[in-house]
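This structure is in structure tokens; I'll ask about it shortly.
For this depiction, one protein chain was excluded, whereas all remaining protein chains were kept in their positions.
Chain nomenclature is as follows: A and B, assigned in order of appearance, with residue numbering initiated at 1 for each chain independently.
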Amino acid sequence: MPLPSYATPLERLWRRSYLVICGLIFLFLIAPILIVIPLSFNAEPYFTFTAKMLSFDPTGYSMRWYDLLLTFGMTAPDAARDSSWWADVWNNATWVRAAKNSIIIGFFSTILATVLGTLAALGLSRAEMPYRKTIMAILISPMIVPVIITATGLFFFYSNPCGVIAWAGVEPACFRLTGKYLGVVLAHATLGIPFVIITVTATLIGFDQSLIRASASLGASPSTTFFKVIMPLILPGVVSGALFAFVTSWDEVVMVIFLGAPDQQTLPRQMWNGIREQISPAILSVATILVIISILLLATVELLRRRSERLRGVAPQ
Amino acid sequence: MKKLLVLTTALTGVGFAAHADITVLSWGGAYETSQVEGYNKPFTAATSTNVIMTAADNPAAPIKAMVEAGNVTVDVADVEYADAIRLCDEGLLETIDASTLPAAPDGTAATDDFLPGALTDCAVASIVFSTVFAYDSSKIPEGPTKISDFFDLEKFPGKRGLRKGAKANLEMALMADGVAAADVYAMLETPEGIDRAFAKLDTIKAETVWWEAGAQPPQLLADGEVAMTTAYNGRIFAAATAEAKPFVTVWDGQVYEYDMFVIPKGAPNLEGAMEYVKFATSTPQLAEQAKWISYGPARKSSAPLIGLFNDGKTEMAPFMPTSEANLTNALPSSYEFWADRDSELNERFNAWLAAN
Partner (left out) sequence: MADVTAQGMTTGDGRLTTTDGRPLKLALAHAQSRNRRRAFLLVAPLLLFIVVTFVLPIGQMLHEAVYNDEFSTHVPELKAWFDANPAAEPDEAAYAALVADFRVAAQERTIGKIGTRLNYDYPGVLSLVKSTGRAVKGMEPPFKDALIAEDERWADPQLWSVMREASSAYTASFMLAAVDLARDKDGAITRAPEERQVYVKLFIRTFVLSGLITLICLILGFPVAHLLATLPMRWSNVLMILVLLPFWTSLLVRTTSWMVLLQGQGVVNNSLVALGLLTDDGRLPMINNQIGTVVAMTHVLLPFMILPLYSVMRPIPPSYVRAARSLGATSWTAFRRVYLPQTLPGIGAGALLVFILAVGYYITPALVGGASGQLISNLIAFHMQDSLNWSLGAALSAILLVLVLVLYWLYDRIVGIDNLKLG
């Protein structure tokens, strides 16, 4: 918004300082994220810019911390870098294992959260839905309740999932879910669900319910209606909801600390260990990779959002 | 639906894969490295059982939580003496029959080969470690020499690093306050003695950075976050030797004790765990581990096998907690005292810490 022509000089000055202030706040938001990128190429094991780095001396920079990400935890890191070396990396390197765990857990919890969340969002956006507000409040609450409380509750629950029934007087014991992939997946899905619901219901605002009736009256089965009519329209919302759910899992550490065994060590869990123990620039190189991934995810979500707005005709003014 | 079925199968498959592995819960950092090099790699080579290392600030706490909740996910844990006694008393550990441990190379039975007290019903000691304090000589050229210097903010200004917990801190505070090492525990048995220890800690409380994981103190020193810090002696040694940091260890007022291998009740791979404990505490392995960090082996027969650090030039002996020169004012940690008092003193410590 440019200043109107009647603005006083004082107002012009204010406007300029206002822009400077905003610039500083943007710097506060973004600088901490970008600062880790150059530091991850530090040739020295420090967290500050060395004199060599500041003078852009190439010897001040190195890839050693990225190399460490591959070699740390390997059985034979010094062997020749042939196919068996890479197999060793794939199977044993601590960070690679953590990344694999993050992907496996993220993938399955995303699927679960997205399928259940999308169905529920479809139901919730119908006017006939009974107790709509209350149910919505319950389904969103995993996002609001502090994770530490949810994790604590799940810790007891997972130790003996059948124990809940013990209130009814019987005391059955059954398989436990702590230290299992399934347990972490369920926990992460729970945390991701509110995001799916919010994004999908947002897409369904302005969704014309008469399209469903039209499709039905033309003889389409409910499943045809769902896949041919509803899905294409809400797909952008579903995909961005899924991305939110994935990022929630990808970033989650408290649940993994409380419920996961060493087998389920994820990237954030490994970072948590690393930060508390030895914050070598290797952590910064992981951070850099994660920042790049989040930039990609953000770009995807933005594109989807714009596409969805265009499709639904709620184009930004 | 078919796809979903495939996915679920894949999911559970991942959950059950690779079960012959054993998981060892230890203290992380340089100590973990020494265990990987000294025990795990030879163990895997000999038995083709993979060893997964995992770390905790103090493995005793998760062990107790796991057994009580019926969620044991580790097979072997490395805990302090007092915690081993306490966990064993509470029925949370498997018993380990000392007579099944391998004999020394000269045929001496394990029960005679281990140092006195190193074998208990549920635990086998691997090393002797010590809580000492250290400083960076490039920052303080005329360094402290006495435990009382650690508490002297006038003579040596700057932040202090201390472990977030009562153990060793209370003893060091009393020794710094002029109590002779031999009288420390008698004094701590009395409420006045405990008050006195906390009062001494009060004098540096405002200047203290609290560490939890054993790998933090060398990092705090290296980052210049603290002027001096208490630490496990091996961590300072590793930073000073392997990373060439100018760290100096002050042995005056050190508190030393055993570290023990235990097997939690309900360990998923009990057989593998027993095998690992026997292997790791055998004479050559204890000696091998001591080449990586300056902790003394708990077997007499291992001592003569230790020579140089893995850099091939540093003599290990002067850096061991039990070497003669380091024992002039040293306190053996009392496991009887801490096995009984650990919870209540830590509770008091945390209340003290939270009160600003």
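Methods note: a contact is a pair of C-beta atoms (placed from the backbone, for glycine too) under 8 Å apart; a residue touches a chain by one contact, two chains touch by 3 or more.
If you're wondering where the values come from, they're calculated on a predicted model, not measured in any experiment.
Enquirer: Per the definition of touch given earlier, which of A:43, A:74 or A:120 contacts the omitted chain?
Expert: With A:43, A:74 or A:120 as choices, the missing chain is touched by A:120.
Enquirer: Which of A:74, A:96, A:139 or A:239 touches the chain that is not shown?
Expert: Missing-chain contact among the listed residues: A:139.
Enquirer: May I ask which residue of A:68, A:103, A:129 or A:229 touches the chain that does not appear here?
Expert: In the full complex, the listed residue that touches the missing chain is A:129.
Enquirer: Footprint of the hidden chain on chain A, which residues?
Expert: 1, 4, 6, 11, 14, 18-19, 21-22, 25-26, 28-30, 32-33, 35-36, 39, 46-49, 116-117, 119-120, 122-124, 126, 128-130, 133, 135-142, 144-150, 152-158, 163-164, 167, 186-187, 189-190, 193, 195, 198-199, 201-202, 213, 216-217, 240, 244, 247, 250-251, 253-254, 258, 268, 271-272, 275-276, 279, 283-284, 287, 290-291, 294-295, 297-298, 301-302, 305, 316-317
Enquirer: Mind listing the chain B residues that contact the chain we can't see here?
Expert: 58, 61-62, 64-65, 68, 86, 89-91, 159, 164, 208-210, 223-225, 339-341, 343-344, 346-348, 350-356
By definition in this document, only the chains that are shown with their structure count from here on.
Enquirer: Within their complex, state which residues of chain A touch chain B.
Expert: 45, 47, 75, 104, 108, 111, 155-156, 158-160, 176, 178-182, 185, 261-263, 265, 273, 276-279
Enquirer: Residue numbers of chain B touching chain A in their complex, please.
Expert: Interface residues on chain B, with respect to chain A: 7, 11-12, 14-15, 18, 23, 28-29, 41, 44, 52-55, 57, 69-71, 73-74, 212-213, 215-216, 219, 223, 243.
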